[in-house]
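The complex appears here minus one protein chain, its other protein chains still in place.
The first chain written gets the first letter, and so on, giving A, B, C, D and E; residue counts start at 1 in each chain.
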Amino acid sequence: MVGSGILKGLAETARNFVGSYASEERMTTVEYPEEKLPRIEASRNFPFLVFDGDDWHAGMRCVSCQICEKECPPKCIYIEKSTDKKPDAVGKLQNYPARFDIDISVCMSCQICVEVCPFDAIKMDNAFEYFATDRFGDLVLDKQKLSRSNEYYHQIHPTEAANVDAELAAARAKAAPKPAAPAAAAAAPAVAKPAAAPEVTASTANKPAANDPAKESNG
Amino acid sequence: MSATATLPPAAMLLDSEEGSQYLEISMGPHHPSTHGVFRMNVVLDGETVIKLKPVFGYLHRNHEKIAENETYLGSMPYTDRLDYFCSLTNNWGYALAVEKLAGIEVPERAEYIRVITAELTRLQNHASLVGFLMQDMGASGTPLMYAFREREKILDLFEALTGARMMCNYMRFGGCRCDLPAGWLDWAKKVVASFPKFLDEFETLLVGNEIIMARTQGVGVLSRELAISAGITGPMLRASGVNYDLRKVDKYGIYDRFSFRVPLGDHGDVYDRYMMRLLEMRESLKILEQAMKDIPEGPFTDPKTKVRNFRPKPGEAYGRIEAPKGELGYYLISDGSPNPYRYRVRPPSLINLTVLEDMCLGRNVADVVITLGSVDIVLGEVDR
Amino acid sequence: MTLEALAALKLEIEKNVPGAIVEIITNPSVSAQHSLLIDNAHGLAVAMFLRDAPELKLDYCSNVTGIDWPSREMTEKTKVKKMVEGPDGPVEKLVDEVRKWTTPAYLEVVYHLYSMTLGTGPVILRLRTGDRGENVQVPSFYSVWRSCDLQEREVYDLYGVIFEGHPDLRRLLMWDEFTDWPMRRDYVDPDDYEYEPTAHDEVLTRAKAHYPAAAPAESGPAEDNA
Amino acid sequence: MTILFLILAVLAIVGASAAMAFRSAVHAILALALAFVSLAILYLSLDAQFVGFTQIIVYVGAVAILAVFAIMMTRSDSAHHHTEVFSKSWLTGLVLAGGVFTVLAWAVLGDKTQHAAADAPAPVTTVTQIGEALMQRYAFPLEIMGLLLTAALIGAVVLAMPLLSNKSGAKSVTKGDAR
Amino acid sequence: MTPLNGYLLLAAFLFSIGLAGALTRRNAILVLAGIELMLNAANLNFIAFWRYGTHPEALTGTMFAIFSISIAAAEAAVGLGLILAVYRHFKTTDLDEIDSLKG
């Protein structure tokens, strides 16, 4: 009879209406600022520069090889090489970026810079609560604003960071026999932090980062 | 009353020989039902459409030109932004074309991952399309919210795999960017297993509803002949009764390994088009179950293919896949340099709009809205 | 489609469409999608034949692409044995011979045809214009395949190929008042620069040139970091 | 001669005059609706409840709305067409109307018959009474009225029904010509 | 002036306005509106006579008004239908033009 389909539909919405009070998992939404969804480990947002140790400038892994600048599809990275050299994460003397800017109003979070970086120096952040008051100044991040500690990297992407550290340690071990590697030893403690369980769902990096320049610079 | 004399009502009416009896309205680009910044210039006689001209280009950013100035890899994230609902199938289409051009073999596991992600994409695209269509019919968002509830679960899966919910940028020439993370497959199995429950709910809510039947049956009819001639593809073509699914015809990837059926409609109206989507979701679930059962271990990408400095030999290739909206093709010409000499996207949304006027003439405004809704367009792809 | 099959198809076309000049363009890439170049005068007839021939039934035109081939300076070095007047008489010697020529400039339209009925394809058709200036006409296949409607309009819009016989040849993506052809390779962006925050000095310079009176406050953060 | 009567009378006259004088047909009909409402309230003040409400339903709810509908359908809102509002013989009409009013006013004012006093008790009329009257004394006129309304309904539908050829004409509108 | 005279004068004035409108307006719809106004004026007379008459319990005035309103409704419907039909033919509702075109 005409109308039975409508009644069935009404029953369905009524079931959902009652169900929304009965079962929490039905709810599509969460009350955002108070309640946050668990972070998914792989999620990415904007790139940052990893540094080892405590001094962001001394520990910066980037050697300003400018590969990311060339490969970046929207061309949002701008690098100037330094004229002098400093030891890199492995201990080799390398250039460092005199200037490293990322225009995050142009960046489209594609992760290609991370993929092409041979030095594991640039990684993807997953902080998303950005805001800026100055449309022009605040959206171009310089290298200080971009740098994050290796600990922070471990916090947001534990599995990936553990792999990276293992690779770096191997590279360092290869480089170690050669005598001039005092910087490598200094950088070594960065490996200390144990990686969280490599479970995709489990990562809930809600604790404030130990050294989280993103919050300071944007807050 | 002098203030009102500045804009006579005659200006609202078309100046035609028959005396100004037609009303010309511009639906869009800011209109709640045009699925983005799409515009239709509609001429109405009363509420009957007597002329309809789509106007494109509000979202045009010359994607093809950008890609021609970009490396082969650099275009991959831009393909995400074509049909921003289905970035993974866009990735696949582009990767497929490049693989054809450069003759790259894709490892088995990568093929399975591609099928899984593509079918998940199809699920979320179809579910939300049906939701949007109901929204166009005025259903206060309830079906759309149900669809989004399920879509959210699939997007979480995408995020865990690729790092992004919509702009995945996941596939690479010769495979995928990264392997499935630990535990992902079990999670995906759970999502897929709970999906039929949602489909049942959706169908109870929608399929028997007399109002939906009355609104959609016999509306926006597209004949089989016109559909073929106009190059309509995807569910819209199959709703007109043409058995043409690239997963069956081209058997690209590893689709010949899965058993699934292709639903076909007989009337080619809006009702058939939306039922096609509902039925295709069931079939996609079948493919997903098989793929997730059979997925082998192994490399997730072809190790011989370089990420950087990728220069295919000169030549050209056209690769196409069955995207949720229809046939998505990429045509590439290489001149041996790191950038493609010519990069062309064959957007299903745009070509499916070819027949919009044919489907809408003689119907009224409300029918135009749902006919457009049933075409399933995304303006990122239409305008590129 | 293999080269042999394509050659057979070429013969078939030439048999059924008298006067048609068909040329096979080989594709050196692994995809091996070779194509047929058709002369403009018989384009429509060939298209009709391909659509209606019972053994072909190419009823579905999937893709219409425009391509710009500007004239290019080509140089080719070949080693040629030549008699060279040596100090002790003519000697046969390997000599580099540089051959220079310019490729003809034309616009090309590529059609990818499939058969929905038979599930075969693709057959690739190419049409070429006389040059890139005045002679940019090719026949429109609108009357053969409706799917050429919007796609040919797009090619017209972006490349300036004029499709003769298209009933509604207007700009598709660009606005009606636009005059240039943006997808041509010699297209230069107009200087309607929109100032964006950027780290790139060259872009910034361009932006400043566009906005000569820009206030110092707006000069961007790039200098601050330097 | 209460204040209420004066207010309503002024409203009715203003509404009616505006209805006949406004350039825009829609404005005229809206003014006419004002006159209709004032008249309805006048009926109510005269203790004719039923007639008052019927007046609003029929005149405001139906006649005025139908009139604006007709104006929309015939696109005859003259506010912005630069045509004459009044016909060529407007002077004749005005003089005639003035003459009619003079005669009527003379007759009304010259009438010396005694009517019920101003403070006469309001007659009690219930809907029941009206119903009974309609069903008994006025049964025949009621039937005739029903017949008339039915005939009017059919007649209006037939008159207003668009010619069938119009429908097929809509489909044959040329497509393909620019915009 | 008795209350009745007031109502009668008002009715007379409204009637004249309606008459003037019906005679002078060019727009056919407004001519119809004028006629409605005249009918209304007549109704006011009926009600007033009934209220201040000698036999209010007989309901004559009310009845007359009710019938008059019904007829007015029928007249409006048919009249507007006619105007629509005329409009379809002449593409105008201007009475002077309809007069001069003669089909």
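As a working rule, a residue touches a chain if its C-beta (ideal position, glycine included) is under 8 Å from a C-beta of that chain, and two chains touch if they have at least 3 such contacts.
We take it that contacts and distances are computed from a predicted model.
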The complex's invisible chain, by UniProt name, from "Cysteine desulfurase IscS", "Phosphate ABC transporter ATP-binding protein PstB", "NADH-quinone oxidoreductase subunit H" or "ABC-type sugar transport system, permease component": "NADH-quinone oxidoreductase subunit H"
Touch partners, limited to displayed chains, of the chain removed from view: A, B, D
Residue of B:T71, B:S87 or B:N209 touching the missing chain in the full complex: B:N209
Residue in contact with the excluded chain [from A:G9, A:P73 or A:P158]: A:G9
Listed residues B:N243, B:Q290, B:T305 or B:N339, member touching the removed chain: B:N243
Residues of chain D in contact with the chain not shown: 26-27, 30, 33, 37, 40, 49-50, 53-54, 56-57, 60-62, 64-65, 68-69, 72, 126-128
Where the missing chain touches chain A, by residue: 1-3, 6, 9-10, 12-14, 16-17, 19-21, 26-29, 31
Touch residues of chain B, complete complex, unshown partner: 1, 3-4, 6-7, 9, 12, 23, 25, 31-33, 47, 134-142, 145-146, 149, 205, 207-215, 217, 243, 245, 248, 261-267, 271-272, 275-276, 279, 364-367, 369
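One rule holds in what follows: only the chains that are shown with their structure count from here on.
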Maximum centroid distance from chain B, chain identifier (CA atoms): E
Pair joined by more contacting C-beta pairs (D-E or A-B): D-E
Most central chain, Cα average position: B
Distance from the mean Cα position of chain D to that of chain C, given in whole angstrom: 72
Inter-chain centre distance, chain A versus chain D - centres from mean C-alpha coordinates, in Å: 75
Rounded Å distance, chain A centre to chain B centre (Cα mean): 31
Sequence positions of chain A contacting 2 or more other chains: none
In the complex, chain C residues that touch chain B: 27-31, 33, 59-63, 65, 67, 110, 112, 116, 119, 122, 124, 145-147, 149-151, 154, 158, 171-175, 182-183
Complex interface listing, chain B residues touching chain A: 70-71, 73-78, 80-81, 142, 145-146, 148-149, 152, 156, 159-165, 167, 169, 177, 181-184, 187, 201, 204-211, 213, 307-308
Chain C partner contacts - residues on chain B that touch it in the complex: 56-57, 60, 62, 64-65, 100-103, 226, 228-232, 242, 244, 249, 312-318, 320, 327, 329, 331, 333-334, 342, 344, 346, 350-351, 353-355, 383-384
